[in-house]
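All protein chains but one are shown at their positions in the complex.
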């Protein structure tokens, strides 16, 4: 058992898989000797050498194109897109090529690859380095989407992603890199498509993802003081989506709140709301409420960024208002 | 009054605006003498000349970068991205640059530009030339999103888009290019953010967009024969979104069906469902049902493509099943 | 470097007759496919290589069976030249279950992994970096396979081209890029929108590569430069880019009669048609008229057989729609 940061867990999770399987290789900008701009790959270059941990030019289309071509010819690449915002410069490779080629070829090719990226706000980096793009990826058929909220999940979900034979967009929450937790020794392997119920309550169900998970947990503690007892579900992956757990937990409380960092329109919570409004409509005791960043780009100033992203205070307020309506 | 195709309406709408305003210029691949690959720009090169209707290399980032730079320095460009799927190769310019720069600069710059693109399936072009990407654009704060469903709307909404001082993603439904209707003579100018109620019914409200509008109307006719009387709303633009009309129409029937061509996860109907499930929850008499393309890339074969995209038959079946449940 | 049509003959007569047969197969297959479009049996779009066959045939002849091809939407020729049988290709155009991809990909996405045909890509430029990835895999695994990537002259102005070329060069990847310069994009002449005269060759130096132009209507000349490039790649000496000059006889795609091109230009290039030209050359170097006629009859019959077999395929049902999005064979996004 050791205390690890979320950041350190990235490298540990990758190392675990690279030790096991020679076909796992890494590619990205500054991931080698420098250990990555978020220090997520520290030590891997020393352990696995320059042929397995390769620095690239600033050429995101080449990075992901290379990962795709390698995945279809026997490797299991882990590619890094430094900031999730940069998916926009290589979105064709992600959305049109990697996501579609298995289906188009009637299953002739597979894409066992992982694309890691620093996701989300909170670091005052401004609108082009702070986006939460989990919804960009969820929207495209053919991509799996994983967003861990803690160090243990980072390792287990990384292992599951690397071992998966489909392309996985693995979003690392920048705001959580420094968060710490106790991590068991030995191999950790998790499963994609399983949500975690982190807290069980009688009154309302909050569903959260990534950086919004600890905030939702903190909000649940405060709400408990107000007498509102909440379930908190950590979705962990958007595709596959653990609809079973969500429907069960909403069914048991009758109230759904989604807590989303992405801007409002077509955040993942919209999909969840539509599923629940169709499949669990008669279980609902009140409106579905989505707590999101407003539909704006993220501002740089700390004061403004803090207002934009759902805070513990805003979550408490929204839930409390709706439950007392 | 003349009968015009949807395709011809594009050129007429653009011509109307170019005659009025010298700062309106066009840029795109094969839009000049060739009149566009979908023949949407036929005649404009002859009327306005090579300086106002300019062919480009196959460089979508350059096309939209140029449109952006021109818009911030006094022009009102209309750029074409030939197939909407190709937004993926220039998504950075759309989502990170054009959409965000006004907000980031605290309003110092404006982007009066229109990006037209051939959207959607039905032409058996396969997964990389058939996508409905209205949800890609809706998701990004800072973009307006317009999808006309008939020739008159094409002209009026094109005028409104060109005159708007914000960036508009103007999606032309490929499957509708050949559709015809009577179009009044003279200037036509419409308004963004106003849905049309095309049919008023007592039992259920269908909300549709673009190519799904005529199919929903046809389905409503059939459903009427079964005794289910439907309202059909043509959304016309996703941003701004005419929430008022949707809430009113759902309120009056108690049932919402969305009819979407985009693949299931995070189609625009999800957002609508979440709005209604929050703001009109107590008006609902039953589950919200989304009728969408399954969450798959579009197959090329005609038989498969026809199964994938919501058909009149499938719409009828889904509505009828839910209303009789 | 410009190699001429009189590059050293490395072929014996048998190999030459094979090369003729391949070119003719591409020609007759596509001509027949075009008929089927006109009969509205082939839906959607398609892009023919009529007039450009010498490139696909010459390059394929220079490849090892375990090498990889990455093609564009204009990929019928490149697919067939690697030895993919005609029936599944034709059936794919018809959207039948006996198609290469059971109709799910269509004309623009022909793929046959079994034959090293690693896909046809319909977004300009995308497959250049993907080909780099396959080459990287060969390099890492030490298999000495080579990736060959075809693209058009109009594709040299898209960002992915640039990223891929630099990437291939710095990693010394075993990849050969082949620009089929047919002078035109869709309806616009490439020279009108390209800052250099030779779209690929004049940019090779920007990636530290040699400038190579070849007569793309001469299959043997193409073979010669492609072999040299492939062998360099196989030997670990890195990528090459070849510009092969040619012309498409028809329009850009099914819908296009190609009328924007001056008649004189079309006539000039029809006169350089690689197939009659190679036929004449074969007679010069010892082939008999009978041998050639036999091949021609054979190919015609084979194409007809393929059409019949393709037409006999089933129309895919719903079970095809929802399969093979994921490696588990299914397409479910929920548990």
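So that you can tell them apart, the chains are marked A, B and C in the order they are listed, and the count of residues begins at 1 in each.
The rule is short, and it goes like this: a residue touches a chain if its C-beta (ideal position, glycine included) is under 8 Å from a C-beta of that chain, and two chains touch if they have at least 3 such contacts.
Model, not experiment: these values are computed from the prediction.
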| item | value |
| --- | --- |
| Touch with the omitted chain, as defined above, among C:203, C:252, C:279 or C:323 | C:203 |
| Sole contact to the chain not displayed, among A:43, A:74, A:107 or A:126 | A:126 |
| Contact with the hidden chain (one of B:13, B:32, B:142 or B:299) | B:142 |
| Residue of B:5, B:96, B:117 or B:274 in touch with the missing chain, whole complex considered | B:96 |
| Selected from B:37, B:53 or B:68 as touching the chain missing from the view | B:68 |
| Residue ranges of subunit C at the interface with the undisplayed chain | 157-163, 165-167, 169-170, 192-196, 202-203, 205-209 |
| Touch residues of subunit B, complete complex, unshown partner | 25, 51, 54, 56-57, 59-62, 64-75, 77, 92-93, 96-97, 101-110, 112, 141-142, 164-166, 193-194, 239-244 |
| Where the missing chain touches subunit A, by residue | 29-30, 32-34, 37, 55-62, 85-86, 88-89, 123-129, 264-265, 294-297, 299-304, 307-308 |
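What we mean here is this: only the chains that are shown with their structure count from here on.
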| item | value |
| --- | --- |
| Chain whose average C-alpha position is farthest from subunit B's own | C |
| Distance from the mean Cα position of subunit C to that of subunit A, given in whole angstrom | 40 |
| Whole-Å gap separating subunit A and subunit B, where each centre is the average of the chain's CA atoms | 30 |
| Sites on subunit A at which at least two other chains make contact | 92, 96, 103-104, 141-142, 239 |
| Contacts with 2+ other chains: residues of subunit C | 102, 104-105, 109, 121, 123, 126, 159-160, 320, 325, 331, 333 |
